[in-house]
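As structure tokens, the structure follows; a few thoughts come after it.
A protein chain is absent from this complex, but the other protein chains hold their places.
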Amino acid sequence: MIAIENLVVQFGGVRPIDNLTATISAPVSGLIGPNGAGKTTLLNVLSGFVSPAAGKVAVDGRDLLALHPLGRVKSGLRRSFQTEQVVEDLTVAGNLFAIADHVVAPSERAAAVDAALAFTNLRGAAHMLGRALNLFQRRLVELSKCLIGQPRLVLLDEPAAGLTNEESATLREMILRIPGELGAQVLLIDHDVELIRSMCTETLVLDYGRMLALGPTEEVLASPDVRRAYLGEF
Amino acid sequence: MAARSILVDNLTVARGGKRVIHSVSFAVAPGRISTLLGANGAGKSSTVMAMAGAVPTDGGKVRLGEETLTGLPSDRIRRHGVALVPEGHRVLGQLSVEDNLLVAALDPSAAARKSGLDRVYEIFPELAERRRQQASDLSGGQKQMVAMGQAFIARPDFMIVDELSLGLAPTVVRRLAEALTLAAGQGIGVLLIEQFANLALDLAQHAMVLERGRLVYDGPSATLRENPEILHGAYLAQ
Amino acid sequence: AAVCGEGTGQAATGEPIIIGAITGKTGPDDFSNSTRAAKAYFDCLNANGGIHGRPVQYMVEDDQWNPEIAAQLVAKLVDDQKAVLMVGNSSFVECGANADFYKKAGITVVAGVGVPRECFFASAIAPTNAGPRVSMLGAMGYALDQLGAKSVVCIGPNIPNVGSWSCDGVMLLAKEKGFPASTILIDQGSADSTSVMLQAASSNPDVIVLGMSKGSAVPLLVAAEEQGLNEKIKFVSAASAYDLSVPETIGPGWDGKFYVNMEFNDLEATTPDNQNWLAVMDQYGQKSDPRDTFAQAGYLAARIAEKALMSIDPANITRETAGKAVADIKGFKSDIFCAPWYFGADQPRHNANSTTRMAVSEGGKWKVVSDCAPSPDPELADIRAFEKSAGINQ
Amino acid sequence: MSVENQTLARPMAPASTIRIPRELYAIPIVMAVFTLAVAVFANSFWLTAATSAVALSLSVTGLATLYGQLGLVSLCQFALVGVGGWVTLRIGHAWHPPFELSMLTGGSVAAIVGLIFGIPALRLRGLYLALVTLMLAGGFQTIIGAWGFPDGGAGFLGRADGAGRAMLPRPDIAQGSVPYFVYVSLIATLGLLISQWHKVAKPGRAWALIRKGEHVAIASGVNVLAYKAWAFALSGFLAGIAGALLAGNVGQLDGRAFTAFESLNLFALAVVGGVYNWYGAVIAGLLLRAVPALLTDLGIDGYVTIGIFGVALFQALATAPAGIAGQIAGLIERLTRRGARP
Partner (left out) sequence: MNFLPFIISGLGIGAVYALSGVGLLVLFRATGVLNFAFGAIGALGAHVAWQLMEWDYPLPLAILAAVLTSTLISFLYGRFLAPLLSYRDTVVRAVGTLALALFLIALMGVVWGELPRRLQFPTDQMYLTLFGVRLTFTRIIALVLSIVVVSGITLLLNTTRLGLDMRALANDRDLSAILGVRITRTETAAWIITGIFAGLGGLLLADLVRLQGTFLTFLVIPAIAAAILGQLRSLWITAFAGLGIGVAEALLTPVDWISPYRSAAPFVIALVAVMILGSTAQAALKDR
């Protein structure tokens, strides 16, 4: 459960997050909003790359902001980035080891990496170099990295951007397995409303730093405010 | 200007020493929207990057009417009227939003620059608010708007857009779709790469499907919409 | 015409005698003039019967002002090529890098131009020149005696064993004679000459002594002239600035105001050996080889080596016999030297050339202004004591 | 965590994801062959040149680790070689301990200095960092120029007066030039193994992430500061050992040989040698010392040598993006692939 209280982020004159209060508790929840609404910024606050000007964030009751970014990773926070960040000259397995090195005990690393590869069906590609991967495979590697070392909270920034419908469907099935099999909560950003609708039980809509709506996805998407501001319907 | 088409003739492209496009031929006609579909890794980006001179070709030709584009540097191709919006919202991060747009304006006259800017800001009012902001500080979607704006302001004869909706909110995608339809109406040829096949097929009159670097369909988009199995086959083949 | 060796006019054809040399050609300054002159002399010698019929094979290597390379090259010359003597060496770094090696290898060095302290404090190295410190103190002596120096500033390069060594001599002399003196050590890489001159002028000296290579001395003089210091203060320099190009480079503003020490005779002196040197250069050297004081040093080194080798059995020229022959040299006379040169066998250090002259910049040329005078360097005490005990130069 | 969370970690036959890379075997073998060939065939001149070359390749491998692995450019590596040499000489002259002890101290001090030099780098990247390190090299040049290297005398600076310079004795087991060359090769091989191990193991992966982006690295649990600092310390250590070995080769060092320009040159040749393969460092070492020695041996004018170097440097940069080592690697790969086909 992520409890956000009066969160403010300020970059010079811009306030990408403006006094946001929200509690997100579904196993897989969505985060949507227009471009520049502050979605990535919120993820950056959660992972510690941006220090908020004010406010509180608690995950499962623990004060998140008190933790150093590395501490957050150690305690189970995982994230992917809006532009994929696979290391070109490491193999797929190497990319996973790069995180396993720091969050899994030495004797269990190989097993943890293998399990993550199995989860995302990447075992066959384990020895491919990062640079030879296509976008879908890269997104899968990013997802696999989030599964290593007992994750508690997985943050995904547009994990399906650029994927075809079939590919997003595959990805969705994998993401949906995460809470059950790994016990981690997932929060994901995407602009594909259908994808959000089909996988998130709860959705938070941001609009220029403020909360526009929060609740069960169907309700949220049906709300007139959201239809107007985000979907452009009248 | 006589309505010329871009003719891609037996194009072959290698990336990292491996052939990823095998003798692909097609045409992009002026005044209409064409779309190039295919699974990830099928070679869509490689095809259009080669057309724009941003990656070297390994064989074949790209022509614009009578002129040969293959072998020209990418800035020359742009000046021939073929504007590419590359994948992955790339912008000139150290420049302001407005400078990003102005640098892409090919007509140097002050009036043309002004009207070009106005037009882009009309499509993306978000950018007008941030015209002085450094582009690296934009959100992902805002960068994509800048990239699209850079194509619009060049007043090209052809626009090639790689991953149109990538990272854009539905409202913005809708605005863009309208802008592209308008552009096609004014005689501009558009080649669209788009992950949402439905959106692409709705917009386009003409469609092509790439499968592992080979063209497996080239025809009206309506046919493809009615026979989704062609597309599914291509997507699953990967 | 050039006179060398036995003057037979017959080319030497016997088994070559290997002589090596290390010079600093590429780097902050070109120091190869000494070895060029020595080469010309050996060519002349080879064309005139060589050493009792055996030609000298003179192998010169460029240390590029890098001690590591100097050490590599000495291994090549001494270990690989089996040189029997080193002659005409002229380098900023070589003595420091190789002194120990020479001693271990048992090879004797008749250096042309020794610069750092190590060249004058080694048992196997005997330079023909006086060295920057002796030369600077020679200039200092002239400033005291002839220019009436009352207060002195010494400017030297901030190079260990070169600049501080020289200026320390001036300070020591100042203490002995009781005149105020101060030292400024400068980084040769520094671009700011004006500040150095302002600093020097701030203690109101009447003489400034320079101990730098010509490349660094010229900018200092330029800066001094810019500030009008040439009108108020006399400038004297060690022989390192005694280069034919310098008076013309610094221009007429320095006429009669910039004095320089000469370790050897006037370059244009009409004395026989100096004329022979010029003849050798003309006949056997390159046109482009400079005819300067360093070339005189190299010529003399070659002649000393010749004299030593001539004295031994040509069939038995080894590192040992050649070294011994050089060590035995005493009273080697040339009108280019002020006093006869000797090696000083068994001495822990060598500095035979310690009597020098002075010249002044005048109309784009150097004009000799003094006779030979012993350098008043206090550090020469051991040398003087040895000379006395051996009955040399008395 | 609860039991069902462990599903991921279910033990299975782990895919052979960790292999001992071929290089770790190749390094000792190749180095042994090279050492033997030089020791048997080289004369004194070539032995000293080869000793310097091999010693310097150790400092290049440190540089290559920083640049190839982290994308960090250090333009003060030769200054660190100087630091290592200075400390080794100082300790050697002052207390006459075994050479190894002076050398390790030299390496450690250089590692610490490298770490201190690296502190600005913990925040900076790219050219900006490169230039900051160049400033360090410039400052070092001035200071060491003024201080000078110890030459065996008493006192902190150890300037000799009176008698000639003292020389740093070589290790007891390697007095002669051939044994000393073998000794240097042995230490260089160890150094190359250490840095190669770093590349293929945990630190290498962490560095790869840092190269990708610091946020990416942090998100993977990498302690960016610690790993960067470690890279700088390792690089400094290797440079310091190289300095110690150089000091042992000649018996002394000269302050003027450690200019900022030398650091620039070291980096340039590291790139030409190739920073992505271990033998790139050896090639760079040879380029730094053996090739000039060859040109000197051929009697080529010093300036012409510099000019040839300039032209060759550009040629190599323009035609071999991964350096000469990269081209060799490409060749080997092509040959083995062809060999594997029939």
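When the chains are written out, they are named A, B, C and D in that same order, and each has its own residue count from 1.
In the analysis below, a residue touches a chain if its C-beta (ideal position, glycine included) is under 8 Å from a C-beta of that chain, and two chains touch if they have at least 3 such contacts.
Please read all numbers here as calculations on a predicted model, not as lab measurements.
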| item | value |
| --- | --- |
| Chains on display which the left-out chain touches in the complete complex | B, C, D |
| Residue of C:Asp192, C:Glu268, C:Asp328 or C:Asp382 touching the missing chain in the full complex | C:Asp192 |
| Chain not shown: contacting residue from C:Asn158, C:Asn261 or C:Asn351 | C:Asn158 |
| Residue touching the undisplayed chain, where the options are B:Gln94, B:Asn198 or B:Asn227 | B:Gln94 |
| Absent chain, residues of chain D that touch it | 67, 71, 73, 119-120, 123-132, 134-136, 138-139, 142-143, 146, 259-261, 264-265, 267-268, 271, 301-311, 313-314, 317-318, 321 |
| Contact footprint on chain C, counting only the chain that is left out | 26-30, 158, 184-187, 189-196, 198-199, 202, 214-215, 217-219, 222, 226-228, 245-246, 249-251 |
| Contact footprint on chain B, counting only the chain that is left out | 52-54, 73-75, 78-79, 83-84, 86, 90-95, 99, 102-104, 106, 108, 150, 154 |
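By our rule, only the chains that are shown with their structure count from here on.
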| item | value |
| --- | --- |
| Steps needed, at fewest, to go from chain A to chain C via touching chains | 2 |
| Chain of greatest Cα-centre distance to chain D | B |
| Cα-centroid distance, chain A relative to chain B, in whole angstrom | 29 |
| Chain centre separation in whole Å, for chain D relative to chain A (CA means) | 41 |
| Sites on chain A at which at least two other chains make contact | none |
| Overall pattern in which the protein chains touch one another (line/ring/star/complete/other) | line |
| Every chain pair meeting the contact rule | A-B, A-D, C-D |
| Residue ranges of chain A in contact with chain B within the complex | 11, 32-37, 39-40, 82-83, 131-132, 134-137, 158, 161-167, 191-193, 229-232 |
| Chain A-facing residues of chain B, complex | 16, 18, 39-41, 87-89, 126, 137-142, 144-145, 163, 165-175, 195-197, 232, 235-236, 238 |
| Parts of chain D lying in touch with chain C, wherever the complex brings them together | 43-45, 47-49, 52, 141-142, 145-149, 151, 159, 162-165, 167, 177, 246, 249-257, 292-293, 296-297, 301-303, 305-306 |
